[in-house]
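Missing here: one protein chain of the complex. Every other protein chain is in place.
Naming follows writing order (A, B and C), and every chain is counted from residue 1.
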Amino acid sequence: QTMSDTTKALYQAAKKDGELTWYVSHFGLDNATAVEQAFYKKYPGIKVNVVRATAQVIYQRLNQDILANTQVADVYSSTDNAHFVRLKADGRLLSYRPENADKVLPIFQNMDPDNQYHATSGAIIVIAYRSDKISAADAPKSWTDLLDPRFKGKLSFGHPAYSGFVGAWAIALEKKYGWSYFEKLRANNPQVGRSINDVITMLDAGERSVGHAGDGPFRKKEIEGAPYRTVFPEDGSVVILAGSGILKTSKRPNAAKLFMDFLLDVEPQQIRVDMDMGMPLRPEVKNVRGGKMPNEVNTIPVTDDDLKGLPALNERWRSTFGG
Amino acid sequence: MPYLSLANLECRFGEFTAVENLSLDFAEGEFIALLGPSGCGKTTTLRAIAGFVTPSSGSIRLGGRTLFGPHENLPPEQRQMSMIFQSYAIWPHMTVFENVAFGLRLRKLGRDEIERRTRRILEVVHLDQLAERLPAELSGGQQQRVALARAIVVEPKVLLLDEPLSNLDANLREEMRFEIRRLHDEFGITSVYVTHDQTEAMVTADRIVVMNRGRIEQVDSPKQVYDNPQTRFVAGFIGRTNLIDGSFTNGSFSAGSISLPFPAPVEQATALSVRPHRIGMGRSHSAAKQAFEIDGTLRSRVFLGETWEYEVAVPGLAAPLRVSRPPEDLFETGEAVRLALSSAAMVSVR
Amino acid sequence: MPYLSLANLECRFGEFTAVENLSLDFAEGEFIALLGPSGCGKTTTLRAIAGFVTPSSGSIRLGGRTLFGPHENLPPEQRQMSMIFQSYAIWPHMTVFENVAFGLRLRKLGRDEIERRTRRILEVVHLDQLAERLPAELSGGQQQRVALARAIVVEPKVLLLDEPLSNLDANLREEMRFEIRRLHDEFGITSVYVTHDQTEAMVTADRIVVMNRGRIEQVDSPKQVYDNPQTRFVAGFIGRTNLIDGSFTNGSFSAGSISLPFPAPVEQATALSVRPHRIGMGRSHSAAKQAFEIDGTLRSRVFLGETWEYEVAVPGLAAPLRVSRPPEDLFETGEAVRLALSSAAMVSVR
């Protein structure tokens, strides 16, 4: 694979920066580490400091930095798009269009018309369950099925105040069914973790048997032979586009730009599919068996404007579920 | 019949025998002192009486009842004794009143009775003004009085005292010594007093038990113990003395070139004990020596206020003799002196 | 010219004056004891000489040089003195040898010199066998000897001793007392010895400084201090005594109904001091009393081994007189007795 001249020039400039810090919530730690290593392999001499946490935690950290007037992060990746809306409004993002931005599938292009952030990852939130504990006949078909008493004590969710995925999911469901949906859900006594990945742990452990999840991880386990099934709910999956942007305060803009470009490259997308069976953004990367693209399923749309209601939703969530 | 009696008591700690074959009888109301050097087993004996140490053999009886024996071992809390400890062992979290009333409360007496008896005893030990103080706010002597009051107020059958005065300074010690004897005389409690201070024992006790290495050396009245020690150990431990090794034959004692008339020594006597202040001293003169006189040379002297302490070297004796004379009997170092002994001043010891 | 001199020394702690206007001269090689009750300022005086306490006024001079004065204050490390502490203050992490050699090392002497002098002094104090021991492995007396050796080995100009023996038991105390005097005599170091034990002071010192409440009461030789106390305090503090309040008029002393010939009292005398063992005692008889005789009644008696201690109530005197007699002078409680004083036994005090 040859490098374009622009990229070459960027790489040369980036080498002087030597390193960059990447605040990331839209990959798990393993995944993020793998991306970091692939980057170093492709662009030797530029080290990526990975700081991985759930979306709200990493955002909190970014805000602490901003409050403290210190510059730590160069590239910021979050599953909560409201962060980008806010950062953009505050003028904290650098406008930059990487070469690879044109090479992703059209539905993922131009997330921000001003090129201050780009979709670098995506996921479809679906229902997952343990097939050894719940028969196919009993399995939930839609989000509303989860309200059925037969799932009492069996449900597991993430927390919108921590996870961007869960935030978007909660916004979508509130939009569709109103808050009463969650109040009814409360009656089924769900376990609420922090990350959406906590659901994996809970289901793995056998602590709970039904939950929401990005469609990748469980499908992967299913393929490997573990007792899991994923369901694209009839009343609509929630599609999440997770973005990345460069901070204006970055003292290593070239490394940041190079990395931004890399995020849209083939390698990270391949890693994503390989490790988590996530949804690839590049046409070159093949989705794995059973994987679907957003246009292939029924979805509940969530706009950037909707996401602005997240802090308020968190308040309601805490009133309903505590925590 | 004795009130409290110890028979063939033996206390071992592992291989080590702290008290060996000890038999002792106490009359009711008697004040007995256990006297001896550190480590001789005084505390062990006392604690065996109290029940804190379990003897390996022997028996302890009190007023006809067996406290300890082959088939008996009453725990301390049922022996109806009291004890006063070297460290006072005043409970720091209770006021003076509460400390003293503790034993009465355990006996489930009525409130008024407790109040009355506690107040009464606090008056006796002159602590009535300080009843509400905490121990930390008391002086050493006052603390010791609290310990006394606490022990006496329950009217124990036996009062045990383990070096109760050794943490006090000299003046206070003297004062408390009289206080203890006064309280004993007032309440007539049978008392066992452990000490390694001979003055304390002599001033307070009716009888003194001199112990050494876990054994009894002598049991006698203070005066007897002082005037007629049976063993070298007792002679040396109770008061200062000169011990002259020698042999007793045919009504006389001889050591080196010295020979003194001494008709009736104790059995197996091996030495003569002579108290320094019982030795007379004068300037040597050519006149013939009397039977009880020895010549020597004055080696050193020290003035102690009430007395002069002289050391006199006597030819034929290994150690110089110590002589104690009143201030007016002044001699110079190096002088030739003549020492005068009397038969009353000499005691034979084993 | 005195070797070490304190002039108008005053030491204050905040409002409290611990030492007041104290002036004292020491000859070279002299052994002086500071004697007094607890809290009288002995330690403060000693620490002022050492430089640990900064006096509020006065001056201290040593061999012609001012150690402390209005414009001078030499820190302790430059005063070339040594000190022996009540707590021994042996450094527990150093061997005996290292402890003793420490001062020499500070003086940057050569290795051999240090080795030689340390060995030598360890022999003097009989510790040569124990040079490599750690202090924890030594007995109290041995530790005290280490302290002595450590202080002496540097050949200080002045040796200061702060109750060096008070933590030792009686026998050891006596032994070490002689050891200290022996070393003083051997090395001739000017020494200041603080103690509250009169026997210790009398046995060791050339001169005794009796202090009370931060002031000097009397400075004299041991015998003078004992035989001719100037004040009530000294009379009572050095040895036991009977203090009889009264007035001196026309060559006689009168108190209550008693009158005794006493020609020349000290200035402002207000009482008579009579030592208990200087009082003679006999049975009262009807024959006329001599000038120096008083009648009384025997109130109590205690046997102390070397003596009988009697208390005799005398009509007209507030407190009973204490009388100390040898064991053979035996009287019974309640007996009417006649006490005999001699002019030599009586001292007038302020």
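The rule is simple: a contact is a pair of C-beta atoms (placed from the backbone, for glycine too) under 8 Å apart; a residue touches a chain by one contact, two chains touch by 3 or more.
Everything below uses one rule, namely that contacts and distances are computed from a predicted model.
When the unshown chain is looked up in UniProt, the name that turns up among "Dihydroorotate dehydrogenase", "Protocatechuate 4,5-dioxygenase subunit beta", "Integral inner-membrane protein" or "Iron ABC transporter permease" is "Iron ABC transporter permease".
Within the whole complex, touches from the chain that is not shown fall on A, B, C.
One of A:A13, A:A53 or A:L105 touches the chain omitted from the figure, and that residue is A:A53. Remark: the omitted chain is touched by one listed residue; of B:Q80, B:T199, B:S259 or B:S284 this is B:Q80. Not every partner is drawn; the one left out touches chain A at residues 21, 23, 28-30, 33, 37, 49-54, 56-57, 59-60, 63-65, 67-70, 72-73, 83, 86, 159, 161-162, 191-195, 197-198, 200-202, 204-208, 311, 314, 318-319, 321-323.
Although one chain is not displayed, its contacts with chain B can still be listed: residues 50-52, 75-83, 85-94, 102-103, 106-107, 134-137, 143, 147, 150-151, 154, 160, 162-163, 166-167. Counting over the whole complex, chain C has residues 50-52, 70-71, 73, 75-83, 85-87, 89, 91-93, 102-103, 106-107, 150, 154, 160 touching the chain that is not drawn.
By definition in this document, only the chains that are shown with their structure count from here on.
Once the centre of each chain is set as its mean CA position, chain B and chain C turn out to be 28 Å apart. Across the assembly, chain A contributes no residue in contact with two or more other chains. Across the interface of their complex, chain C is touched by residues 169, 198-199, 202-203, 222-223, 226-227, 238-239, 275, 277, 302-306, 324, 326-328, 344 of chain B.
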